[in-house]
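Every protein chain of the complex appears in place save one, which is left out.
Labels for the chains are A and B, by order of writing; each one numbers its residues from 1.
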Amino acid sequence: MHRWDLLGLENTSASDIVWILDTAKSMSDIMTRDIKKVPTLRGKSVCTLFFEPSTRTRSSFELACKYLSADTLSFSTTTSSVRKGETLADTALNIQAMGIDAVVIRHQSSGAPHYLAQKLKCPVINAGDGMHEHPTQALLDMYTMREHGVNFEGAKVAIIGDIAHSRVARSNAWGLTKLGAHVVFCGPPTLIPPDADKLGAEVVADADEAVRDADVVYMLRLQLERQSGGLFPSVREYRELYGLNRRRLALAKRGALVMHPGPMNRGVEIESDVADGPQSVILEQVTGGVLVRMAVLFRALGGGNEWAGS
Amino acid sequence: MGWLIKGGRIVDPANHLDRVMDLRIEEGRVAEVGEKLERRASDRVLDANGLVVAPGLIDMHAHFREPGHEEKEDIETGSKAAVMGGYTTVACMANTDPVCDNAAVVRYVIERGKQVGLCDVLPIGAVSKGLKGEELAEMADMAKAGAVAFSDDGRPVTSASLMMKALQYSQIVKKPVISHAEDVSLSSGTSMHFGRVSTRLGLRGVPSAGEESIVMRDVMLCREVGGKLHLAHLSSAWSVRFVRWAKANGLRFTAEATPHHLSLDHDYLLEHPYDTNAKVNPPLRAPEDRAEVCKGLSDGTIDVIATDHAPHCVDDKDLEFDQAAFGISGLETALPVCYTTLVQDMGMSLSSLITKMSLIPAQILGLDSVLRGTLTPGARADIVIFDPHTERVVDVGEFQSKGHNTPFAGSKLRGWPVHTFYKGNLVMTERRLA
Partner (left out) sequence: MVLREKAKIMDEQAMDRALSRIAHEVVERNKGVEGVVLVGIRRRGVPLANRLKQKIAEIEGKNIPVGVLDITLYRDDLALKAEQPVVQKTEVPFSVKGKHVVMVDDVIYTGRTARAAMDAIMDLGRPRTIQLAVLVDRGHRELPIRPDYVGKNVPTSQKEIIHVKVSEIDGADEVVIEEARDGGEE
């Protein structure tokens, strides 16, 4: 039987991605109704299994479940037995044994969702694994771009910052290039992974060059602790070289979108006047997140449609 | 009572022999090799028609985990795995618990090997006390007790100064120091090769330069202070190129490669994402690295094939990729992997293969006093008889090793050992332990 896991966008087809974006769009009216709930996943239970703290991704998934009438169960490092030395597989198998219908996992190890998908019968949805992928983030980014009229075919999307450690950059690169966009990576050479172009993106050293004529300027969060790891010399220098300010944004296409996966380091990778400016769609990304996750959950649990009628 | 092995293709590189002949074993030694040897009344006959008869394989790099980690392997299961793989002599690394850094542990390992009695189990002593990389271990004492080489394998000798001292000491003990070349400042926290596959999988990668720089350091130290240096598991193209250059310039040391670095590269992890069976140190590198390691093996840059047999129990491997242990359980597949990759696919001669899997390891470990690694009359009758024709699928369920961790599971290979003689006794026959 076909499984509707969502492990990453690398192995998700363009038509599947479009299906998710279309479905998310169709679901948008649910959020504006008096009764923000459809019975679609009534009686299904979804476990959010978070091994890394993340308020927004987790809340977004849980809201998406609630809008679709699925029940949710939260497991996190602080409340589960993971700290007692239980393996990931045992934790997940225990949850499955409770009758869970799908698992949403966030884990610091790249590949943890793939690993779980081999262990579990139920579908596994990746909510971010290590430095590997964060498919629902990329899908909500793409949803937001589409809502703002970005036509992926031929669009230039500049992704700037710590590419090496970014699952958001990887998932966006896979997803966007599948739909025909031109993705440009830019960041300090110490934060660009080897053979980054093999992810389908063009690697550009100069941030001005990356932003020039872009339809979307996507800033990544800089993990400030990377500085102590010696990966960049100072925040001051980083801001100068790679931060998004009004001058740099002016190099992009007129009305180019400014995006950020959050949480932002204001004054580091992005200046407040740009983050809060008219081109910023950062808050809309959050709204799109719930819709996209509803679509992904529906894909995992709603199943195919067998029309009983004519 | 002796044995008459009839009609096998006898491959004995020490005597430049590769011909279909008979071989007689008497009193645990090779008695004669010749055409159409007559059966004597006391001879048991073994029909080796269509099979290759070669000196028993010698592995100068394995981890038998005993003492201390018997859940992963012990000397008995390791020995069984060895003879299933056609090995009759295995040198075991010192990273046990307690560490093999003193004569007592050396004697223990030898004694346990003898109790099991399936093959020679020879201990490799630690270079530094407790593998801590600080103070030199009692190398001479261990050598006297029977250690055949010295290494901190599992981890590098981080301090160049300590490595220099070990090489200096290796002159008086006349045993090789085996270098595990790894720069921990580059490798710490990594779990695979640094390159396009690590980028795709989002895994931290170790650059080749981390191996190459330590290879160069150790070769240069050896040039300067002398001693016997052996480089373990070369995996990078530039390591091989440097070794080739250094040897061409008259420097004397030896080097090994493993079956997995000769046959696999990091693309395996694209086809099998996050398969921890392919997590090994040094990592499976790029296809161009693998090609250069193979080239180095055929042009003599690399002297030896060693398994780096590193068995782990399922609990150490059935984990998230970055949490899983490094290592491949290699003894039982080494010959078929090498035969299939090197002889069948790359056209290497059988004689070269046996040279690198038996003759040269015997020489490096100083085992020629008892005539090992050859079928010269008088040599100890350690013999592997393998089948170059029949294809078999690797089934870890059949492994004698406790370690089922191998990326070759399910591979179709040729060159499987069919019989193994140790000191003239048939310890494995028809792929079963005798």
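Here is the rule we use: contacts are C-beta pairs under 8 Å (C-beta built on N, C-alpha and C of every residue); 3 or more make two chains touch, one makes a residue touch a chain.
Note that the coordinates shown come from a computational prediction; the quantities given were computed from them, not determined experimentally.
K.L.:
Among the chains present, which touch the one that was left out?
P.N.:
The chain that is not shown is in contact with A.
K.L.:
Consider the whole complex, including the chain that is not shown, and state which of A:27, A:117, A:217 or A:231 touches that chain.
P.N.:
Residue touching the absent chain, from the options given: A:27.
K.L.:
Spell out, residue by residue, where the missing chain touches chain A.
P.N.:
1-2, 4, 19, 22-23, 25-30, 33-35, 37-40, 68, 295, 298-299, 302-306, 308-310
The criterion applied here is as follows: only the chains that are shown with their structure count from here on.
K.L.:
Using mean CA coordinates as chain centres, what's the gap between chain A and chain B in Å?
P.N.:
Centre-to-centre distance between chain A and chain B: 45 Å.
K.L.:
Can you check the complex and tell me which residues of chain B touch chain A?
P.N.:
194-196, 198-205, 273-274, 315, 318-323
K.L.:
Within their complex, state which residues of chain A touch chain B.
P.N.:
10, 87-89, 107, 109-112, 114-115, 129-133, 167, 170, 193-196, 198-199
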